[in-house]
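Missing here is one protein chain; the remaining ones are kept as they sit in the complex.
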Amino acid sequence: MKTLDFDWKPLLLVPVLALVALPLTGSFSTWLTLTVAGLAMGMIIFIIASGLTLVFGLMDVLNFGHGVFIALGAFVASAVLGGMGDWTGSQEVWRNLVAVFPAMLVAMAVAGAIGLAFERFIVRPVYGQHLKQILITMGGMIIGEELIKVIWGPGQIPLPLPDGLRGSLLVGDAAISKYRLLAVAVGLVVFGVLAWTLARTKIGLLIRAGVQDREMVESLGYRIGRLFIGVFVVGSALAGLGGVMWGLFQQNLIPQMGAQVNVLIFIVIIIGGLGSTTGALIGALLVGLMTNYTGFLLPVATQFASIVLMVAVLLWRPQGVYPVASSR
Amino acid sequence: MTSPNLLTLEGVHTHIGAYHILHGVDLVVPKGQLTMLLGRNGAGKTTTLRTVMGLWHASQGRVRFGDKDITALHTPQIAGLGIAYVPENMGIFSDLTVKENMLLAARGAKNAEQMDEARLKWIFELFPAVQKFWSHPAGKLSGGQKQMLAVARAIVEPRELLIVDEPSKGLAPAIINNMIQAFDALKKSGVTVLLVEQNIHFAQRLGDSVAVMDNGRVVHSGSMAAFSADEELQRSLLGLAL
Amino acid sequence: MLKRLLSNDLPRSRVLAVLLVALLIALAFAPFIFPGVKALSVAAKVLVFIVLVASFDLLLGYTGIVSFAHTMFFGIGAYGIAISATRLGPGWGAVLLGLGAALVVSLLLSLAIGLFSLRVRAIFFAMITLAVASAFQTLASQLSDFTGGEDGLTFKLPELISPSFEFAEEPFLGVSLDGRLLCYYLLFVAAVVLVLALLRIVNSPFGRVLQAIRENEFRAEAIGYRVVVYRTTASVLSALFATLAGAMLAIWLRYNGPDTSLSFEIMIDVLLIVVIGGMGTVYGAAIGAALFVVAQSYLQDLLRLGNEAVSGVSWLAALLSPDRWLLWLGVLFVLSVYYFPTGIVGRLRARAKR
Amino acid sequence: QSNEIRIAHIYSKTGPLEAYGKQTQTGFMMGLNYATGGTMTVNGKKLTVIEKDDQGKPDLGKSLLAAAYADDKAALAVGPTSSGVALAMLPVAEEYKKILLVEPAVADSITGDKWNKYIFRTGRNSSQDAISNAVALDKPGVSIATLAQDYAFGRDGVKAFKDAIKKAKIVHEEYLPQNTTDFTAGAQRLIDKLKDQPGRKVIWVVWAGAGNPFKIADLDLKRYGIEIATGGNILPAMASYKQFPGMEGATYYYFGIPKNPVNEALVAAHYKEFKTPPDFFTAGGFSAAMAVVTALKKTGGDTGTNKLISTMEGMSFDTPKGTMTFRKEDHQALQSMYHFKIKADPAFAWGVPELVHEIKASEMDIPVKNKR
Partner (left out) sequence: MLETRGLTVRFGGHVAVNDVSCSFAPGTLTAIVGPNGAGKTTYFNLISGQLKATAGTVSLDGRMLSGLSASARTRAGLGRAFQLTNLFPNLTVLENVRLAVQATQEGAHRRGLNLWSIWSDHRALTERADRILAEVALKAKEHATVASLPHGDQRKLEVALLMALEPKVFMFDEPTAGMNAAEAPVILDLIRALKKDRSKTILLVEHKMDVVRELADRIIVLHNGQLVADGEPAEVIASPVVQEAYLGVAKEPA
């Protein structure tokens, strides 16, 4: 593909940011802890944002309801894991992992299924109309959140991390929590699969073309409708997966957890350039690192870190680091 | 038995929103021939083509492709039957590169490598710009280049029927010649073509049969030869002689 | 006369005209038609939202700029009053000063944002404003010794418009004639004036140019309009009107806090109202705001009834429980997008055409 | 006058604190029931509770309270859940010259500088929370770092805590944004500050609502011999305590701790109705009800505000937490708190706090912060 004229500058952002932080943080072990944690955090953020890069980035659907699939995934996972106490409770890591996978699968399945309905009743009437998308998906968001409250109650519910995944490995003086390593692994898999499919198949092209001129794509003989459904479902499933990872990371769930990350993941894929998987990954990693560094150096500023980051990136590249679509 | 006509419209009415646009269009496109669809601005040509493609739906009447009734089919299904369509606005995907535009049109190919070499070569000869700007964003092409790309897309794979809305608009005479050659070649290879055209020379040089529309109806149809011969008819239908 | 008051932009639909008159009367005599503290505060909220939504429509409906930072200016207005009243104590001076300061701040901020909007693509701009707005909200709750943080500010206003002030001993038509009443009518007058002003603006040549820009910025520039100037002016104007709406809110509540005037929730409500009412129509803002605010305020009571009705069926009861009122608000969101693609006003006018 | 007494209960039926509000409401109704011996009448006057939902929105709470006093003719009001809402409500009580019994909003300023004479509070305030914890942790040679949310609730708490610490030394105060999700940075700062301190090292956590500060333990604090301590919380939140057997702190309430008839009644009733133990704010609601009924009985059902005030000032009443007393100065109910130690008991989904020592009201001197 575009390996020759590949634009590598954005890739440098991550190491650059890390290196800039090194002198500031003082001790190396501290820096290492922060950096590894930040990268891992970035991976988790990437997982929850990956679905949105498809739905918002490629399909151009401003899905404010994305968060609800994240929450859904987490709550489903809590139900599944709750049912396998002896596995999660076991000390052997592999048993824990085995327990986590079905949770992920079920969560993805449920999220995907709901996504199907969501596409049909919420999104389909408003393809290409940003404003209405915002409203109707907000509606969907609210509904979903309330339904979660109806099913699981309004309160906070615990989602204990399987024992084997607790604690951290020590590298010299730096501590790296085990769970984050799992997150990195999962994140890489998601990234690999997404990047490969979009690069090696026409799907990515078709979606972008369909967004610009649906009629023409259909006139070329493609069932764009089905494709969009498919992509939306995948997007939702990914959100579900993200929910599981996020929930296990938080270790307790509240119905609003989806809404809480909405802005964050929008920021990430904006930085990424709307629809570029690589871009989203970079965006996520940058946000992860940035929050950790500022959190250490200047806690008050943490909440503004990612926003400042976004604005800075957009001033450098007004369309994100890897612009996918030039118009729109 | 298979009818000699590849495409047949019978009493097609089309509404767009509140407006009644087509008032019973009857049109036949004989197999293997090139049919010209002429008419004033607003006569309903584009609407007719869009109705055939299922982009508008006929409120009355039938559209048949071969023996198959396609009135109620959806656009992708219709296209799937082997129909290529070049819309009036060219329908270029401006965010995508020329290559990607072509690739999407080549339904068989998964990636650029799998596109039919020979055919591409032929297209490049007809429309050099397509090759020249192969990896440019299509949106940056010049008006005429876009038009070439639109047609190139329609012929990147063999199709049974080609429906083209004003392909020559904005093309330099030289390229129009290529376009004419292209359609000639296609005709020879047995492709059927339905062409809306304003460029009279174009129309005359290519058309086997002709249909003229006015106010959402076909008001005349017959052989091109006969039509070109009869200046009176032309004046009364188009307001001037060819 | 009336025609000119409405800037020659008549309802163009009998039903709409009737609705508008009804609304006007209802609001004008609210204290007497709908007695009770709650009813009055709902009416007041309607007034505030009419102005807020109309000001947003200037941006969205007429200029085609999608911004989530609008509540920010609403908040600035509210905080302007709140902070100055807290610092300088109750007095008209404080109110005016606060208002003035707020307007200035909004002016500068909106200028900055307006200019930034030209640098990035629409959708990016929307997202940036979203982020900026949420940042502003956090900021407001961070500067707690200035803004009262999460808890917000409770403050006193001039005697004349405070509930404690009674300018007539015995109630009139069962309504006690007190400062609260005066305060309401202050809001009422303000709202009417501001809406008429907006109506004039959108029907001026300026308004038409805005629409042109919304339709095709490129061509507007090409026929000789300096798009920058118009977009920026529009952003600033709508920001200023939003600020005034915010001030109205603070004056009515004599309280302000982050959730009250800055929350994303409000932003979305405003968006929805614009769409329900009908984009690019000031009348839509009025009708929409009234409908929505009332619905929102009484939805819970409504559900309580429904809930009792079906109390037999447990799952249905669960769905209809007043505690799940948001669920139905969400449904309202979805349905209104389904059934009012062009908004109420759009619908009514279309019907009138045939 | 009518033989009905209307009580408005305004709380977060919905909104972020919905779960808390629900508990309060349950407790309040059970309390009324218990206090009136199931009759729901005092001196032949029927108690009617009007419930209102402030959705956690101060402006709404404000107008609801006004409506309750004016439209519904409520004699007095109870609630709300959130401090923000409470603070907005205070002036309304003054305007209408009616009593507002605050429960469970915790901010000090409610009985502090924002206070007016119509305000009473059965719920504990931040100071009580903090000071009780201080009492529990305040030993010589202990180095303490605090970890709190960066808003009034957190800062109040830490301040009160600091003022109450006499023997131990505070080495660092860490404030993180309310919505913090990744605690690595904060934890790292705390570690850097604590690791080289001599003797026992404790991180004292004040955290309400979402977010899970106990994740800081993932950085393996043990290697530096750092412990975590915190106050009590609602049961779901105490699930994460399970990871810290031996963790110490002081709590407002845990159903297993107080030994008195009222609490037994509450626990029994709650198990009977919901098959679960009563939680943090259930006890609060119950106490509020006890206070109301006790007061009304004393006035013989007279709801005249001034009469009520004079009766309630200094009034003692029984609650699931034993006897509470509204002190004259700021109408804050003084009450016991409980020094606990966490035990991980497989029978429970949460870490079980076991009583170390009941901190009597007399052991804590809670500063009077209102100017009167």
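Here the chain labels run A, B, C and D in written order, and each chain numbers its own residues starting at 1.
In this section, a contact is a pair of C-beta atoms (placed from the backbone, for glycine too) under 8 Å apart; a residue touches a chain by one contact, two chains touch by 3 or more.
Keep in mind it's a predicted model, so treat the numbers as computed, not measured.
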| query | The chain left out here touches which displayed chains? | reply | B, C
| task | Determine which one of B:8, B:33 or B:46 touches the chain that has been left out. | result | B:46
| note | Cross-chain touch to the chain not pictured, restricted to B:77, B:198 or B:228, is B:198
| query | Among B:20, B:68, B:110 or B:132, which residue is in contact with the omitted chain in the full complex? | reply | B:132
| task | Could you list which residues of chain C touch the chain missing from the display? | result | 4, 7-8, 200-201, 203-209, 211-212, 215-216, 218-227, 229-230, 233
| task | Could I get the residues of chain B that touch the absent chain, sorted low to high? | result | 16, 19, 39-42, 46, 88, 128-129, 132, 140-145, 147-148, 166, 169-175, 177-178, 198, 200, 238-240
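Methods note: only the chains that are shown with their structure count from here on.
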| Count the touching C-beta pairs: is A-C or A-B ahead? | A-C
| query | In chain D, what residues contact two or more other chains? | reply | 14, 18, 150, 177
| For chain A, which residues are in contact with chain B within the complex? | 200-202, 205-206, 208-209, 212-213, 215-224, 325-328
| Inside the complex, what are the residues of chain B that reach chain A? | 53, 55, 74-76, 79-80, 85, 87, 91, 93-96, 100, 103-105, 107, 110-111, 137, 139, 153
| task | Would you pull the chain D residues touching chain C in the complex into a rising list? | result | 13-14, 18, 53, 56-59, 62-64, 66-67, 70-71, 83-84, 87-88, 90-91, 95, 107, 109, 114, 150-153, 177
